[in-house]
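With one protein chain withheld, the remaining protein chains of the complex are depicted in position.
Going in written order, the chains are labelled A and B, and every chain counts its residues from 1.
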Amino acid sequence: MSRVPRLSKEPVAFAGAVVFVFFLLMAVVGPLLVPYEYTELVPADRLVGPSADHFFGTDQLGRDVFSRVVVGSRNIFFLAGSGTLLALLLGTSVGLFSAYYGGFLDEIITRLLDVLLSIPPLLLGLVLLGTVGSSKMNLVMVVALLYLPSIARVVRSMVLDLKTREFVDAARLRGEGDLYIMFREILPSAVPPLLVEGSIRFAYSIFLVASLGFLGLGVQPPSPDWGLQINEARNYFRQAPWMLLFPAGAISTLVVSVNLMSDGLRRVLVPGQGGG
Amino acid sequence: MARWGGRAPDFVPHNMVRFLIRRLGFVALTLVLASVIVFVATQVLPGDVARAVLGRSATEQALDNLREQLGLNRPLIVQYLDWLWSFVVGDWGVSLSTHSQVRALVLGRLGNSAMLAAVSFAFYVPLGIFLGVIAALRRHSWLDQVISITSLVFIGLPEFVMGVILIAVFALQLQWLPASSAIHPDAGFLEAFPRLILPGITVASVGLAYVTRMSRAGTIEVLGMDYTRTAYLKGLPPNRIIFHHVLRNALLPTITVVAVGVGWLIGGLIVTESVFGYPGLGRLILYAVKHQDLPLIQASTMLMVVIFSGANLVADLLYAYLNPRIRYR
Partner (left out) sequence: MRPLLEVKDLNVVYTTDEGQTHAVKGVDLTLDRGEVMGLVGESGSGKSTLALGILRYLPRNAEISGEAVRLDGLDLLTLPRRRLREIWGTRVSMVYQNPSTALNPSLRVGRQLEEVARFHLGASGGEAEHRVLGVLHRVQMPDPPSVMARYPHQLSGGMVQRCVIAMALMADPDLLILDEPTTALDVTTQAVVLDLLADLKQEIGASILYITHDLGVVAGLCDRIGVMYSGRLVEKGPVDRIYDRPRHPYTLGLLACIPRFTRGRERHTLPEIPGSIPRPEVRLAGCVFAPRCPMAAELCGARLPGLREVSPGHDSACFFWEDVPSPEIGLHPVPELKWEDKGGRVKELLEAEGLVKDYEPSSGWGSVFWRHRKMLRAVDGVDVAVGEGRTFGLVGESGCGKTTTARLIAGLATPTAGQIRMEGEDLQAWVGGRSRSQLQNLQMVFQNPEATLNPYRTVGQALLRPLLLLRGMRRKAAAETVLDLLEAADLPQSYFPRLPGELSGGEKQRVAVARAFAAGPKLVVADEPLSSLDVSVQGRLVNLLLRLQAAEGTSYLFISHDLAVVEHLSDEIAVMYLGKVVERGPAGRVLRPPYHPYTEALLSAVPDPDPAAADVRVRLKGSVPSPLDIPTGCRFHPRCPRFLGDLCVESEPPWRDGEEGHRILCHITW
């Protein structure tokens, strides 16, 4: 498709996309290339500032901050990424089926989605994780559960509109089955806005995972989770500000770049929506 | 307006009242379903609740005592209904970790959260609307770009990062404001105020970003509408067009975002409260979760849900009231 060249006409969004890809690469290959193990303790070198040896300095246990940040990116991408992907898959299916068949089923599902949306996400995440524990799997499921309703809602409203289109009528008139109509007639038109919504949700989920890490309910130490790192770094801020600033910078840069990218995506993929 | 004999002839009070009743019905239903979710998440999911609370090393006797105390031996439906009824009536039980009355504890914290919410709200709502509208009116100018990019960046800045940096700069370095916001439980607003500033700014920065974007988008959309063109081609002065024609339509979606934001302000500030050590509702829930304090978790979560739903309801009603297409059939 000719979308990529057009995105390059939006310099800011393009920059966002570039940064995002950079982080993605970091997450994939970074951990293989880091100079130190993220758990490697060198007590003699604790709280040393950024240097040639340690690009981002060391933390209170003598661990290399740079390595921890890089490995942490894989952690974040895995948790936030899989959670969002799962939410996209499930949410799209729910929204698609619910809107297509309509009727009572649709009513019930919409009510349920509204209920889930009526509970503040961080709160629900907290309560659930407090109950089921903070394993990686649980985190991914919780993220998926929290963002499933908003994606389902978006898909549902699109499908409700799309199913009234004449080409869908034409499909019915030639005897296409429900599944064909749902997945091969209606869904393709819903993909571009879904991509935009998905990238927005991805940004939120990075936040969520980092916040949970910060609050101590995310992955447990010694995980190089960025939120966890920041929490640990709080107490040493005066002595070793780099412990906090680098992971914080990483989170902010990644989230901002995803936001810029999704803004650009929206302008390119969904023309006619203002606010750009 | 009075010249035409008061309201439009089609203003049927029944319309708004009927709308209100319908929405209240929805909200009640939603709250009931939400309560089921809360109940399931806290009392059903863990499996053996008593063991979850007391931990692995608990004795059989201690477990049995707890089960007796919490009524965990009864059928689930009974437990649920009993809990729901107690909540509605106001009997929120006794905290397992502090052994104090849950209700007093929660409501006290609610008051604190409300203060913080008020401070932030007063700051970011008017400023956000103003910035968004200005950005939209001066679209494509450098001012617009700056405002847009800045709001995008602020959305990307987590509260815990913002908060820690603010503390570091303003409290520790410059020593202008207190670093911790742990206020005395009975502190009045004036006394607490200095300690509300930093967390208030932290919270406001996020809210500011959202409101700015929303009001900017809303204003841009209205500026492109046919009726705005009509107003221009009538030769009206630009101020009249902006204030009288554009804003009242442009701000309608923004008002919804703002009203929903109130819900978030009360219930969603867990992270900020943690960073600043502020004794609000969010921090209470965090504490309760970490200590597996079941009655506390349940009551404070339900309360947050009620407030959140309430804020959404107010947003809907406000929108319906301000939108003539809904208000006057």
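Simple rule for what comes next: contacts are C-beta pairs under 8 Å (C-beta built on N, C-alpha and C of every residue); 3 or more make two chains touch, one makes a residue touch a chain.
Quick caveat, the model's predicted, so the values are computed rather than measured.
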| item | value |
| --- | --- |
| Touch list for chain B against the chain that is not drawn | 1, 3-5, 8-10, 22, 25-26, 140, 225-227, 229-237, 240, 244-245, 248-249, 252, 322-325, 328-329 |
| Residues in chain A touching the chain absent from view | 6, 9, 107, 165-167, 169-176, 185, 188-189 |
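Following the convention adopted for this analysis, only the chains that are shown with their structure count from here on.
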| item | value |
| --- | --- |
| Between chain B and chain A, distance of the C-alpha-averaged centres to the nearest whole Å | 22 |
| In the complex with chain B, residue positions of chain A that touch it | 12, 111-112, 114-116, 118-120, 122-124, 126-132, 203, 207, 210-211, 214-217, 227, 230-231, 234, 237-238, 241, 244, 248, 251-253, 255-256, 259-260, 263, 274-275 |
| Residue ranges of chain B in contact with chain A within the complex | 26, 29-31, 33-34, 37-38, 41-42, 45-46, 52, 149, 152-153, 155-161, 164-165, 168, 172, 213, 216-217, 220-221, 224, 263-264, 267-268, 270-271, 274-275, 285-286, 289-290, 292, 297, 301, 304-305, 308-309, 312 |
